[in-house]
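Omission of a single protein chain aside, the complex is shown with its protein chains in their original locations.
The letters A, B and C name the chains in turn, as written, and every chain counts its residues from 1.
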């Protein structure tokens, strides 16, 4: 992708989340969010290596994945605000967004479990197409046995999946080096899966690694794992702003802030192009915020919509009179 | 251990199971059993490397583990026959035997899950003693995520556990090579656990490898994994005798029968010593069978014993009058 | 008419659905050699891409099926042993069963979870003898438990065609049951529709799964003394409350015969709903396993002491008539 393209995607993700954080503060987004600020290059670089008909399984820190895959910011912000006009009619919120129109098949809140779902999707689509599936997860996920089971299944059956580990060195407050014996890549290699550790702060580098893995999967070469070293600049979740949790020292945060992927990418784009993009994005997001805030709440009478196919009725929680 | 010692243990295991199979046929052992015939050298060699106060977590194919650790054949056979005089008062049967008097802390029927229990036992005993814990499991277990989680915990916390994989190349009817991407040892090494593949048909070789791993754990060096290649001569479970399941070809079975660990060990013991041992074992087992068969069934009124501490009463399944 | 066994009916339903719809496939452990008989002959007919034999990775392959379902397939996932379901409660109830909802209706997850052989297996130990269907009915996963070969065929067929996750419990003692059938009569059985297996006027016995047959035997035995109606709900969630209410309108008396643990089990739900909303001329009764998970599965004497029996049902029927 050209430098302006990456800049645009990453700037959109960054500003989308900053605006979302404002909506958390104003109470419009009741759940709070898990910001991916600082990790934008991974989403941008990986999704740039995908075709529109390729598929993504996201996780709790997934706003970047959806935006990079092409979700509409307005409908997405409406989703975070749990509005009926959201992508998922307000049934996903920030934690479980899916957008099947752009190939995002959802985000399991069960850390690590999206990988096995992704393997199943890949197995199915791989039988009659050359589509590829990407599964995003964090460093915390690699200690979840179910994820390792999915490595085994994917390797055995050579399914076209790319496992993308966004290693931001913490799972909530848990430092990765106290949680992971061995290495992330070693856990994939043990199953015969090719695995690489790659800089996650430069979208060009991310793209190149992703393109190779995606190409391999598309050609029938089976799964790969890419571990991107990256960092989240915000807390695990916006609730962290209300707590005093000291688990990262300031020097470490500063070191990573110096490697801000958005600043890096900005430096590759001519100022006037950047300004135009920034203005476009701001206009887009102004409209998105307006749409999200002004959209109607879901109707309580619709609480059972989508629960069961065909609208199977369920008994209320109160005994009939 | 001296050659006669190994011979004695292995002969006991072999004959114990052969007698047990007779009791399955006669209906005295209702559950059927998972015979370990062909795998005796692993149990004998590993347990010989343990002290009496060391601990074993067994699995569904566990008769050899208990006998090698010193369980009484009579009370054990009574257990298989679900008698009140059994080691576990008939509450374990063949599937879940434990014998705390010899340090066998039980056998989870959930394949692979004994390993995490073993890691927990080892963590606890490791804090104020130099006791070591051995966890036995099969090749089928290494695809269970919970087992891999236990590798991570054991490695991170350097607990004194030796993981022993008895690779008999099948999990029920599933060939290991269609189930395991990569290798068994690779799955442990990924967590920084030292792992070795070792011949499981020669008790001397088993013992040597086990003694090294146990010594390492005892000295605070943390976990190891030993993968013993071995083979079960019988079906997965005695029920297989009533089915026509063809998943192993005859040449393969013959090849492994030629490496019968008991025959190998017999060749190392003088015939007159062997005859004496055989006769002793036969007498012991005659008595054990008699004990098992003649012991009383548990009393149905005791059905709730041991269910809750302090005999907490439970409601019956029928409404009061 | 040919005799069809329950196990064979499951096999036939699976084969018929796989032939009818290419998106149907089956996955599970030891299914190439058809250890449970559900998949007998299917590998030869449909090949290994549609008869997918798995490693011992229940969580992994349960989620895998969810993914395949979202990609348009209709997986049938077999578990060899009932407790394996307890390993995947989260994957079924909190993931597969919620993705359609969480997507706001963009996707559906049509997976069938098949349990050929739930409940007590003599000698198989405390970990292998559970009947966890009430757990799934509680968590809102569609759940059926056929009693006869015809219903085994019909309900498995419906489960496979349903667009949501559906659990199919096939109780161990039912697997060998045989029935005279005309194959042409085998057809889908709708969810949430119970069946009066025997009409009666004095008391309604709701019997679940294999216990339907025991209830019918008891009803026959008591025929001179009391007129017992036997109601087989067939699907536990959704439940045929209207069918039950109609039966109680006739009899006014209720006994539930259910192989799950007493506390928070299906029988309790049936008693509760009847007490809230239906005609009851006397306090209802249930015959279940005791509280707690106590089927030890080793010594038959102990095990039989903690499973619902015909004798207990007989006593309960008599008691409910007296009050």
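Structural remarks
Throughout what follows, contacts are C-beta pairs under 8 Å (C-beta built on N, C-alpha and C of every residue); 3 or more make two chains touch, one makes a residue touch a chain.
What you are looking at is a predicted structure, and each value in this text was computed from that prediction instead of being measured.
The absent chain, not drawn in this view, touches the displayed chains A, B, C throughout the complex. Interface note: of A:38, A:90 or A:261, the residue touching the hidden chain in the full complex is A:90.
For the chain left out of this panel, the touching residue among B:21, B:43, B:56 or B:87 is B:87.
Within the whole complex, the absent chain has one touching residue among A:45, A:64, A:112 or A:222, and that is A:112.
Interface note for the absent chain: among B:32, B:45 or B:106, the touching residue is B:106. Annotation for subunit B: contacts to the undisplayed chain at residues 55, 57, 86-92, 96, 98-100, 105-106, 108, 110, 113, 116-125, 127, 145-146, 149-150, 152-153, 156, 305-310, 312, 314-315, 319-320. In the full complex, subunit A touches the hidden chain at residues 29-32, 82-83, 90-96, 108-112, 140-141, 143-145, 171-174, 178-180, 245-247, 297-304, 307-308, 314-319, 321.
If you put the missing chain back, the residues of subunit C touching it would be 83, 86-87, 89-90, 93-95, 97-98, 101-102, 125-127, 130, 132, 134-135, 137-140, 237-239, 260-261, 263-277, 280, 283-286, 291-294, 296.
Keep this in mind: only the chains that are shown with their structure count from here on.
Any chain bridging subunit A and subunit C, meaning touching each of them, is among B; the list is complete.
Note on chain placement: the centre of subunit A and the centre of subunit C lie 39 Å apart, centres being C-alpha means. One simple way to say how far apart two chains are is to compare their mean CA positions; for subunit B and subunit C this gives 35 Å. Counting partners per residue, subunit B has 143-145, 178-180 as the residues that reach two or more other chains. Among the residues of subunit C, those touching two or more other chains are numbered 54-55, 57, 59-60.
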